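Take this structure first; my questions come after.
One protein chain omitted, others in place.
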Amino acid sequence: MSQISTASVATGGSAPSGPRRSERTGRLPNWALWACFAGAAVVVGALWPVFDLNIALFVLYTVVLGTLAVYLLTRTTEGSRRATDRLVTCLVVSAFGLAMVPLVSLVWEVVSRGAARLDGEFFSSSLVGIVGEGGGAYHAIMGTLIITALTTLISVPIGLMTAIFLVEYARGRLKRAITFMVDVMTGIPSIVAGLFAYALFAIFLGPGIRLGIMGAIALSVLMIPVVVRSAEEVLKLVPNELREASYALGVPKWRTIVKVVIPTAIAGLGTGVTLAIARVVGETAPLLITLGITNATNVNAFDSRMATLPVYAYYQLTQPGVPPQFATDRAWTAALVLIILVMGLNVVARFISRFFAPKSGR
Amino acid sequence: MSSTRTTPPSPAGTGRSVRRPGDRVFAGTAKGAGILILVILAGVAAFLVVEAVPALTAPAEDIPGDRGLAGYIAPLVFGTLLAAVIALLVATPLAVAIALFIAYYAPRRMAQGLGYLVDLLAAIPSIVYGFWGIFWLAPKLVPFYEWLERRLGFIPLFAGPASTTGRTMLTAGLVLAVMILPIVSAISREVFLQVPSLHREAALALGATRWEMIRMAVLPYGRSGVIGGSMLGLGRALGETMAVAIVLSVSGGITFNLISSGNPSTIAANIALEFPESSGIDINTLIASGLALFVITLAVNMLARAIVNRRADFSGAN
Partner (left out) sequence: MAKRIDVSDLNIYYGNFLAVEGVNVSIEPRSITALIGPSGCGKSTFLRSINRMHEVIPGGRVEGKIVMDGQDLYGPDVDPVDVRRQIGMVFQRPNPFPTMSIYENVAAGIRLNAKKMKKSDLDDLVERSLRGANLWIEVKDRLNRPGAGLSGGQQQRLCIARAIAVEPDVLLMDEPASALDPISTLAIEDLMADLKERFTIVIVTHNMQQAARVSEQTGFFNLNGVGQPGRLIEFNPTEKIFSNPDEKATEDYISGRFG
C-alpha cells in the first residue's frame, strides 16, 4: 500500500489541476483517488490466497484500505481538513453502497429462486389435491385481488373524505384531534390491526372466526391513514385561487371541491392511492390471523377462510410437507409474484403522476 | 383553505348563512369520515381490551407457560425491544450517511433516482424480507458469528455458542435495520434538504470544506428531524412481524446473547406464530400481548411525532 500511495503522490503532484471542487489548493487529480482504490483492490487480491477471503471480505477490505489510502494521501498533500472531508465522502458513499447490498441480493435471490415455477400452472391451478409437485397459487392470487379490492373500496372513500374534511372544512380542535389520530393510526403495527379485526368479529360472531372481509377491514385500518396523508398533501397543493375562481362563479362549495379541486389534484390522488395499495398488498401478518389459509379457491369474502398470496407464501415455506422442495419453490414464486405486483404498482404510480398531471401548455 | 361557514354571532345582517342541501350533505359526509377515524381508533383500543380481559383475569396456571400473564409477556417485550434497538443502532448512522449522500454528495442528476432506489427497500413486503433473511443473510452470517464467538466471546453479547443456522437475534435485528432504513433516511433527507441554503452558503463562504459545512450547518439543523425519524423507524421495527417470525429461531427466555440459537421471541412474531393454532384463553393471552405492543408503539410514535413536529415549529420561524 505504501508504494502505491507514494507513487500516486509523485504523479499527483505533477498533475496541474484537478478535482471538481478546486477552491484553493486542488492539487490531487480525480484519478489519483480512484488509483488508491484500484491499488487497494490489487493488494487485497494478492492477499486472497493467504487469508482465504471471500468476495464480501474482499470488497470490505478493499474499501477500508482504499479509504485509508485516500485519507493519508490527501493528508500529506492537501492537509488534514481536506483529508477529513475526503474520508467522510468515502464513508458516505460506502454507506449507500452497503444499503444497495440487501436490495440487489434480495431481488436476485427472489428472481433466481422464484423463476423456476413462474409457469402457467402457477397462475391457473390451486392446491386442491396437490401433494408434492405441481399446483399453483390461483386461489391465493384471486384471494389477494379480492381482499385488496375490498380494502381499496373501504379505504379510499373514507380516506379521501377525511382528507377533504381536514383540508377544506375542519378547524380548531376537531382538526387537530383527527390529524393526531391519523398520525397515531399510521403507527399501528399490522399485527395489531389484524387482532382488532379478529376481536371485532369474534365478539359478534364467536371465536375462531375467519372471513375475507375481516382481512379487508384489518388492511383498511392500515391503508386509511396512508390515503389520508397523501390525499391531504395533494389537496393542499391545489391553489386557493382556483377555489376562489369557482366560488366567484356562483358554484357551491361542494361542487367546487368535486369539480375543480379533485380534478386538479387527480394525478396526485391516483399516485397516493396506488402507493397505498402497494403498501397493503404485501401485508401478511393481519391476513394470517383473520383469513387463515385454504387449498381451494374461495371467492366469497363473507364465507369462511380465504387464501392470499403472502399467507400462501408463508405456509408453503414454513410447512412444506415432504419432500419440501416443491412447496419451497412455490413459496419463492409467490414471493416473486408479490414483488412484481408491488413494483408494478410503484411504476403505475409514477406513470399516473407523470401523465395525468394537469398540462400547462406554457 | 376556505369555508362557507360564517361567523359565529354577528349582529346586523349576517345571520348564520344559508347552506344549500348539497353543501350540507357533502360537508356532513366529510366530517363523518373524519369522525369515523376517531371511532376506528377508539374501536381498536376498546375491542383489544375487551378480548384481552379474560387473559388479564385468568389464574396464572391457565396462561401458556404457567407463569401468569406478566411472566408470559415479559420475555416477549424484552425480545421486541432488543430486536428493535439493534435495528435502530445499525440503521440510524447508515440512514444519516445515505441521506447525506443523496442530499449533498450524489451528482444532482442522479440524486433523485438513487433516492428512489433506497425508497424501493420500503416497498418490499415484509414476508419477502423474511425469505431473504433466512435463506441469504442468515447462512452468510454464520462464519461471522463463529468469528465473534472466538474473538469476542468474553463479551456477554457474543458469548455463543454461535448458531449454526444464523437465525439469531442479531440477524433479526439486521433484517429489521434494512427494513427501517428507508423511512429513517427519507425523513433525514427531507430535513437535510430543508436546511436554509443561506446557512450552507454562509459556511461555504467561510472556506469550509463540504464536510465542515455539513457539520456546521446541516447536522445541527437536522438533528431533531433525524431523532424523530429514527423514533418512527423504531416504532416500525417494534411492530414488524413476518420477517422476525421467519428469521428468528425461538427458544428460551430473556438473554442478551445475540448470536446463539436460543432467543426470546418478539410480541408480533409470537402472535403470528401462535395465533393460527390457538383457541380459548390462549387467544385472549395473545390479544393481551398485542395490547401491550399497541401501547408501546403508541408511546414511541407519539414521542416521535412530538419531536418531528417541534422541529417543524422551529423551522417555521426561520
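Letters A and B name the chains as they come in the text, with residue numbers starting at 1 for each one.
Definition applied: a contact is a pair of C-beta atoms (placed from the backbone, for glycine too) under 8 Å apart; a residue touches a chain by one contact, two chains touch by 3 or more.
Everything quoted here is computed from the prediction, not taken from an experiment.
When you scan A:Ser230, A:Thr264, A:Thr284 or A:Asn298 for touch with the missing chain, the hit is A:Thr264. Of the listed residues A:Thr256, A:Thr290 or A:Asn346, the one in contact with the hidden chain in the full complex is A:Thr256. Contact with the undisplayed chain is limited, among A:Val42, A:Val101 or A:Ala245, to A:Ala245.
Hidden from this view is one chain, which touches chain A at 171, 239, 241-252, 255-256, 259-260, 263-264, 266, 358-362.
Just so we're on the same page, only the chains that are shown with their structure count from here on.
Our note on geometry: chain A versus chain B, Cα centroid distance of 14 Å, whole angstroms.
By the touch criterion stated above, chain B contacts chain A in their complex at residues 1-5, 20, 22-23, 25-27, 29-38, 40-41, 43-44, 47-48, 50-51, 93-94, 97-98, 100-102, 105-106, 114, 117-118, 120-121, 123-132, 135-137, 140, 178, 181, 185, 207, 209-212, 214, 232, 235-236, 238-242, 245-246, 268, 271-272, 275-276, 279-280, 283, 286-287, 290, 293-294, 297-298, 300-302, 305. Those residues of chain A that touch chain B in the shared complex are 21, 23-24, 56, 81-82, 84-85, 88-89, 91-93, 95-96, 98-100, 102-103, 105-106, 109-110, 113, 157-162, 164-171, 174, 177-178, 180-193, 195-196, 198-200, 202-203, 207-208, 221, 224-225, 228, 240, 243-244, 247, 252-255, 257-258, 278-279, 281-285, 288-289, 292, 310, 313-314, 317-318, 331-332, 335, 338-339, 342-343, 346.
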